[in-house]
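Starting off with a structure, shown below.
One protein chain omitted, others in place.
By written order: A, B and C. Residues from 1 in each chain.
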Amino acid sequence: MDMDLVIKNGTIVTASDTYKSDIGVKNGKIAGIWKGFEGEKVIDAKGMFVFPGGVDVHTHLDMPFMGTSSSDDFATGTIAAAFGGTTSLVDFAIQQHGDSLSQTLADWKKKAEGKASIDYGFHIAVTDVNDSIIKEMGTMVEEGVTSFKLFLAYKGSLMVDDAAIFRILERSREIGALVMVHAENGHLIDILTKQLLSEGKSAPLYHAEAHPVIAEKEAVERAIALAEAASAPLYIVHTSCDDALKGIKQAREKGLPVYAETCPQYLFLDDEKYKEPNFGGAKYVMSPPIRAKRNQNALWKGIKTGDFQVISTDHCPFFMKGQKDMGKDDWSKIPNGCPGIETRIPLMYSEGVVKGRMSINKFVEICSANPAKLLGLYPMKGTIAPGSDADLVIFDPEKKVTLSYKNLHQNVDYTPYEGMVVKGYPVKVVVNGELKVDDGKFVGKRGTGKFIKRNRFEG
Amino acid sequence: MDMDLVIKNGTIVTASDTYKSDIGVKNGKIAGIWKGFEGEKVIDAKGMFVFPGGVDVHTHLDMPFMGTSSSDDFATGTIAAAFGGTTSLVDFAIQQHGDSLSQTLADWKKKAEGKASIDYGFHIAVTDVNDSIIKEMGTMVEEGVTSFKLFLAYKGSLMVDDAAIFRILERSREIGALVMVHAENGHLIDILTKQLLSEGKSAPLYHAEAHPVIAEKEAVERAIALAEAASAPLYIVHTSCDDALKGIKQAREKGLPVYAETCPQYLFLDDEKYKEPNFGGAKYVMSPPIRAKRNQNALWKGIKTGDFQVISTDHCPFFMKGQKDMGKDDWSKIPNGCPGIETRIPLMYSEGVVKGRMSINKFVEICSANPAKLLGLYPMKGTIAPGSDADLVIFDPEKKVTLSYKNLHQNVDYTPYEGMVVKGYPVKVVVNGELKVDDGKFVGKRGTGKFIKRNRFEG
Amino acid sequence: MDMDLVIKNGTIVTASDTYKSDIGVKNGKIAGIWKGFEGEKVIDAKGMFVFPGGVDVHTHLDMPFMGTSSSDDFATGTIAAAFGGTTSLVDFAIQQHGDSLSQTLADWKKKAEGKASIDYGFHIAVTDVNDSIIKEMGTMVEEGVTSFKLFLAYKGSLMVDDAAIFRILERSREIGALVMVHAENGHLIDILTKQLLSEGKSAPLYHAEAHPVIAEKEAVERAIALAEAASAPLYIVHTSCDDALKGIKQAREKGLPVYAETCPQYLFLDDEKYKEPNFGGAKYVMSPPIRAKRNQNALWKGIKTGDFQVISTDHCPFFMKGQKDMGKDDWSKIPNGCPGIETRIPLMYSEGVVKGRMSINKFVEICSANPAKLLGLYPMKGTIAPGSDADLVIFDPEKKVTLSYKNLHQNVDYTPYEGMVVKGYPVKVVVNGELKVDDGKFVGKRGTGKFIKRNRFEG
Partner (left out) sequence: MDMDLVIKNGTIVTASDTYKSDIGVKNGKIAGIWKGFEGEKVIDAKGMFVFPGGVDVHTHLDMPFMGTSSSDDFATGTIAAAFGGTTSLVDFAIQQHGDSLSQTLADWKKKAEGKASIDYGFHIAVTDVNDSIIKEMGTMVEEGVTSFKLFLAYKGSLMVDDAAIFRILERSREIGALVMVHAENGHLIDILTKQLLSEGKSAPLYHAEAHPVIAEKEAVERAIALAEAASAPLYIVHTSCDDALKGIKQAREKGLPVYAETCPQYLFLDDEKYKEPNFGGAKYVMSPPIRAKRNQNALWKGIKTGDFQVISTDHCPFFMKGQKDMGKDDWSKIPNGCPGIETRIPLMYSEGVVKGRMSINKFVEICSANPAKLLGLYPMKGTIAPGSDADLVIFDPEKKVTLSYKNLHQNVDYTPYEGMVVKGYPVKVVVNGELKVDDGKFVGKRGTGKFIKRNRFEG
């Protein structure tokens, strides 16, 4: 009955339930749920929601890309995450051509160890496929890396061909791993890029033109077809548009084990942003690009129907000054990506729950429970139940915050949501039983995040 | 810490979570979930699942119909329910032509009070619509009757026309009620019935021919259209076939608040049964009828995709001897209905979870959480969480039972599942904190079930 | 080689072919196609298209309705038709309650005989169904009335119930007739009408509100379901909107023999028209009403995909002064309908062919060949081939005409297309080998049109 920490008087929310009770925490884990606990430390959550910590399964911290590196490393990035109510993440370790997967994993572990303030796992992005790599995938799964990513875009660097995709899918099915795909047709993008640049179309706006909806739709359908041929499950990352969603929906209607995520940038931003003056459009240069406004409704509907199971961030920040401006005269040189690790939970709550687009349980489901379940983090992460890690967000549903890069903790000089007002915000964040964030201050230990050996995919 | 009852060592399952802990029960409610409780009474659930009690929102107990009455009353029916792991139900009070709704409710309360051994609520089936009835619907909602049923079938008795349906839908939206429809085209069935009988086709087999799939599909689509016109939510009861499901799916894809249930009889039986010799086909005479085998897969898929949210029973038993045999020479005189209140949970677990068609959480969702949420019983019923009623099923996943009417507790001389072997069975059932069923015996008090004032529909 | 009439130098167009040659006419029929003919009379069609005469299978001439009669009788209406390039029509004979079908046919024949200047047939609209009417349908088919119409709208006057619809469908299948339906849900319209009027909403605008898209969609789907149940072919008249079209498309995808028409008013007008000041909205009061603009694209697409086979007019004119104004204070008293018999061909050519929405062969197919084939007029009507009736339109593709009721020949004081400029117009019209219209003048004999015994439906 003597707990290390008791969260009192809050309204506990899981993917299916909402109720009032107290949470007892012992040894970093949830010991029980009952109004009778006493504890050394007590957090009074009266008037607050208590959510399971957010799980972000799509981040790029300290990633070398297009001649630079994403500007948040595991130190800054995980603290920003915690401020935003995210208490665990899965990042992408990118295989360099010629490297083994073990080498890749080792490289990325080094980036994170001692730096991360929340728990983390890794997917490996396979870019160079051969017999030995195929074999090595099994070892990775044993080490807790139970998902592999493939790029259908970025011709000439990260892109792999259909034969490689099929082999990785077959092998993943065998060993209990999940394949994730960046689905855009790299061939088409490559030609369109050359055509646009040869016509002198060098402004950020043309990034969107070079990455049309049809390139994404095609790649989504192809990836699904190859997964079906391999009888393997598939996870589509960062779906940006209605046409891609339709392919996903059709696959799911057929009963195929196809899963998908979308990201806040596709729900809240539209392609008018590319017209921001003074190179401002560069903030939104990412792949796939943000789309015409009508897609937003379709994506919200995809969340409602369950065709999207996960909201992730694809957090991949670059400074406008010194990084994005590498593409000042040629949009194809702008590092692709935008920040979002800190704003996901507040945005989804404010625009999702407050605006009546989803129930509060659905919000927990897509931001925490589902990503944990699909990527092998459950039941350690993703819910509030005895035995789970004590990753908890005390969330004030009345707190209004005006988003600005100046107040956020991401290491980057802009946010795409600058000036947007959200209602509802994390006020205290507990990670593995330790209070890390308290009313706008980071009060916990730094660098205590652990590598998570993830479970095999269960579907 | 001193509980009235503690369920120890079980694996607790809700619509989203599965974990091991103990449940403390006090004053008929769940007090907490923690391994530290002590209690006056203890149930050891080692090796067992602990489910929230089943919720059956479609039963017909003690219902006058076709010149007789369904053979289970609230005494026998609720005990059978408890044996089968169902701990609350919502029954249909049927308005007699000329009666007020208050009269109808009073009549049905009288049938249940002091007899029911589990909690119960009522929907009112409106069969005689006029201005005063429309007005009275508001009073009913205040008394906790927050759903109304309409029949598009049974021309000349229960059927109401499209104008009445539209009015009831509009009124329900206004007052926070949910409209449920029996969706079959009564005009078409009436003609087909006359045509078949005039051709001398009097065997039970022809019941199915008189109730074709198209009659159901049409009525489903019409009900949805009228609900859309009225901007009202709609709940389709006992969906039997793929074509009807397709209409439901389309509506949901459009974002309409359309909900639906199917029943075990449509998942497990097919129309070959009507050929059982010696009038055996009469056991399966119900409306809609059981369908061609290929529909079963479609219905299972509808559960998987979430197009069906609820599994209910449409429990409406009649003895073969003395009741069904009223239609010996004319199938149209066979009382429509079959028993199922006791077998729902075992069948869905055995054929659903054990056979890999759904996760154990999904099973809880469709048999307990969703019916509770959609029909205004949540959070009293439908989950295991502090504050909820202590309706709990201790379920042995290894127990094999051969279903037979002789061992079941339903007051009827057959079960459509005679001889079927199920794996997994409720072994102890707790209702409002009291152990009612213990290893095949009814050990609790009888007649303690209470009328539930249900919440308004929230969508 | 000596022809009564030779059409020289024109470009002949049929539903599949376009070529230059001459047409020889003898005894009112096409004798041959060859550049070598000589003839008593010669029409030089250089630079002109020669089309088979238009076939309009949906007209209401001299029809008693809502306390008045449509303002074109068979004399004025058929002359207007000829001016517009339509050389045969099928009109609706409406059964009065209590009348036999023979009586109905006799009544309508009397209206037409000696008055019509082009050939005509009749559908019978059955409004009062009983055993003797069902039987009499067979006689009608033998007399060349091979289609029957049913109203799902107009509750209390023309509407029949689902039982009647099903019986008529079954009987029609038996005797080789085609059932046509006016598909709007009369129950729903009736209530909405009462509600709107009780709220003081009496302007023409509210006619549209009382006839929502969903009422049409529902009725289309219901009619299709009943036809499927009866294994009978079905023809949906005057489809006005995308949602109704979707139902038709689905049925056709399933392989059901479902056919449909739309009308120019639904392709060219939208519901903003109801806001015309000074009771101007009354011009567009028809059922179904004209719809929101986005439906127009959908309907054009329906033509392209073949889901609509026919463009008809639903020509049913009423004078604004003295007829439409009966509903000055109550839109529900405005006689429903609008004129169009004269403008169909020019509008479809100008907006369809000239604007690139369809080929010239498709234009002939939907305005002439298909209506002739589906309604049993082919091969007498609907094509240019040896043996067919010499109903020919010499059409100047360069002639521009500004449509105005002042220049049109319809007996009514407005056209919904007032001021619209069309490119392409009939300049000479030949009916049964006789030149009827010549450069804006009616030069032929009047009243020579014959009743056409139509063939059975062949599908």
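FYI, a contact is a pair of C-beta atoms (placed from the backbone, for glycine too) under 8 Å apart; a residue touches a chain by one contact, two chains touch by 3 or more.
Everything quoted here is computed from the prediction, not taken from an experiment.
Put simply, the missing chain touches A, C once the whole complex is considered. Within the whole complex, the absent chain has one touching residue among C:Lys304, C:Lys400 or C:Lys445, and that is C:Lys304.
Only one of A:Asp2, A:Asp44, A:Glu142 or A:Asp161 touches the absent chain when the whole complex is considered: A:Asp161.
Considering the full assembly, A:Ala215 is the residue among A:Leu150, A:Ala215, A:Cys338 or A:Val393 that touches the omitted chain.
Only one of A:Leu226, A:Ala260, A:Ile303 or A:Val427 touches the chain withheld from this view, namely A:Leu226. Touching residues on subunit A toward the chain that is not drawn are 161-163, 166-167, 185, 187-188, 190-191, 212, 214-215, 217-218, 221-222, 225-226, 228-229.
Looking at subunit C, the residues touching the absent chain are 1, 14-21, 24, 31-36, 252-253, 255, 301, 304-306, 365, 369, 379, 383, 385-388.
Simple rule for what comes next: only the chains that are shown with their structure count from here on.
Contact analysis places A-B first among chain pairs (by count of C-beta pairs in contact). Each chain gets one centre point, the mean of its Cα atoms, and the points for subunit A and subunit B are 40 Å apart. Under the contact definition stated at the top, not a single residue of subunit A touches 2 or more other chains.
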